[in-house]
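Sharing a structure below in structure tokens format, with a few things to ask.
Note that this complex is displayed minus one protein chain, with the remaining chains in position.
Chain naming follows the written order as A and B, and within any one chain the residues start at number 1.
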Amino acid sequence: MRSSEWLVPVGVTAAAVVIGLVTGLGDGVGALVVPWICIHALLAMAMRLVMQVGEINLAVGAFYGIGAYTAAQMNLLLEAPLLVSVVAGGLLAGAAALVFGGLVLRVSGAAFILVSFAANEVLRLTLTKTEWVGGNSGLVGVFADPRAVVTAMVIVTGVVALLLVMLERSRWGRQFAVVENKPLLASCAGINPRSVKLIALVASGVICGVAGGLFAHYSSVVAPPDFSYMISISVLAFVMIGGRDHLLGAVVGAAVLTYLTEEMRMFGAYEPVIYGGALMIAMVLMPKGLVGAAHDVLRRVTDSRRGSSSDPTGEPSPAPREKERAS
Amino acid sequence: MRYGRALALDGVSLTARRGQVTAVIGANGAGKSTLLKAIMGLVPVAEGSIRIRDEDRTNAETRDVVADGTALVPEGRRLFGDLTVEENLKVGGYRVRRSGGSAFDEVMALFPELEPKLRIRAGHLSGGQQQMVAIGRAMMSRPRILMLDEPCAGLAPIVVQRIAGLFGQIAQSGTTVLLIEQNATVALDVSHHCCVLETGKVVLAGRSDELRNNDFVAHAYLGI
Partner (left out) sequence: MDLFVQMTVNGLQIGSVYILFALGLTLIFGVMQVVNFAHGALFAIAAYTAYVILTYGADHLPGVPAWLLYIGSFAVATVLLGLIGIALYYAFFKRFAGDLISTLIVTIGFALVVEVIVRETFSAQPKSVPPVVEGRLSLLGASVTWERVVIFVVAIAVTVAVAAFVRTTMTGTALRAVTSDAEAAALQGINVTRIALVGVLLATTLAAVAGVLIAPATVVTPTMGFEFLMKGFVIIILGGLGSLTGAIYGGLLVGMAESVGTQMLDLTTATIFTFCVVILVLLFRPQGLMGHAEL
């Protein structure tokens, strides 16, 4: 792969990290929004990673919760430093994803969606019943330097985004596309769809866990309601509204919706209406999401100017959506 | 005719005569199944047209094509596995519910071996019996044109004989039978006319007994 191909993603990520650090560490609206954008973007990228192998995992909130509780306990019981706690959160969430995927990935499609949705609720219920993690009231008093946490959030989000771009352009990324679009072909080519899916699920679990660890240090309180089905559904909204065909879509969706919710907060607890309404409208009017729509507009502009169909963003063009029919 | 993005069929014109069996042979990916699905209105036709008995049927609703007297026995049988044999047949006569009685008797006459199996779930039958149910189900709509997509695939030779023998019988009662087969030997044996489809084009057409002696066919499809 030529190094020039990396200029765009590295440049965009670096710029985003700088902007994130400047606004996130300042005291405007950015200080309120940037940490949440980072958490949401991490979760959205994790959700999209599993979508790339053709499954929708509505247990994102569960892995996020496991990461958050682990990191919080590391901080509270062992007084572990920020990064150690966060990494531990990521690893334990990844392990949970490994167990969950190992048990459940023999089903796919609709059944996987339903099981993962139920699993998320079951984890939340389990947390409310587990006294050594605080039961209903959760864990309180996770301490960390707020500036260090925000800095870590922005940088981790940037690094994860770059890693995922690398993954997408690697041999693995191509295997993912085959598993999503032609599962039968994948098996014939010696790729085991189930193991590829498991790898994607575990990687996604680690990212969710890291996001949870960062969240625990940022909010200093973790409680079961933070990890309900609502978070999984919101994250799905980020990906779909941003555009599932590009990694950028997950980040843009997270940023736009997080910012909008923050701005609307003065009107009361209308968060679900924003997500719900946006989901319905977006699916009808903008099935490829914000980034997909922008991409189409850009392409039309450059097409009419150059009369060619070259890809203006340098992103890999979206994989065809048609699914293989088992006949 | 275009199917999706790729050109699947290119200027295919078929003539199938009433009371006769017409076979279409060709290798995998030659466009045979696509042709049948397009005729039934199951896949959109982007370019070109489909005419059945001189009526334009391009992109017609599947149910109208069926009501109009064209039935397809799809590849892989596609029975309703949870439904009993009797229910499968009844669903086949969905369009002609009112005159369904005699069609049912005709199908029973064609496949007497299904009589004791009527109350069994279709998914529990053997492959050959399932194929009989699939053909019977299509016959329930009393079609003027009966199309069969690979009806003999995956069946034991003796079952193939039993089923292939029926095509002539069905045609004799005044139905136009269009048979799509990969197995050229069977196809040429049971058909009156035959055409050869290759990568979406008709490369050869003619009477089956003549085609059997054609060097190209003998070489490429019969392996002689």
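Note that contacts are C-beta pairs under 8 Å (C-beta built on N, C-alpha and C of every residue); 3 or more make two chains touch, one makes a residue touch a chain.
The structure presented is a predicted model; accordingly, all values stated were derived computationally and were not measured.
Remark: the absent chain touches shown chains A, B in the intact complex. Considering the whole complex, the residue from A:G28, A:P81, A:P146 or A:P272 that touches the absent chain is A:P272.
Within the complete assembly, A:I233 is the residue of A:I233, A:V251 or A:L290 that touches the hidden chain. Touch with the chain omitted from the figure is made, among A:A31, A:V107, A:V221 or A:A293, by A:V107. Although one chain is not drawn, its touching partners on chain B can still be listed: residues 40, 42, 62-63, 66-67, 71-72, 74, 78-83, 87, 90-92, 94-95, 97, 123, 137-138, 141.
Hidden from this view is one chain, which touches chain A at 56, 103-104, 106-107, 109-111, 113-115, 117-119, 121-122, 125-126, 128-129, 229, 233, 236-237, 240, 269-270, 272-273, 275-280, 283-284, 287, 326.
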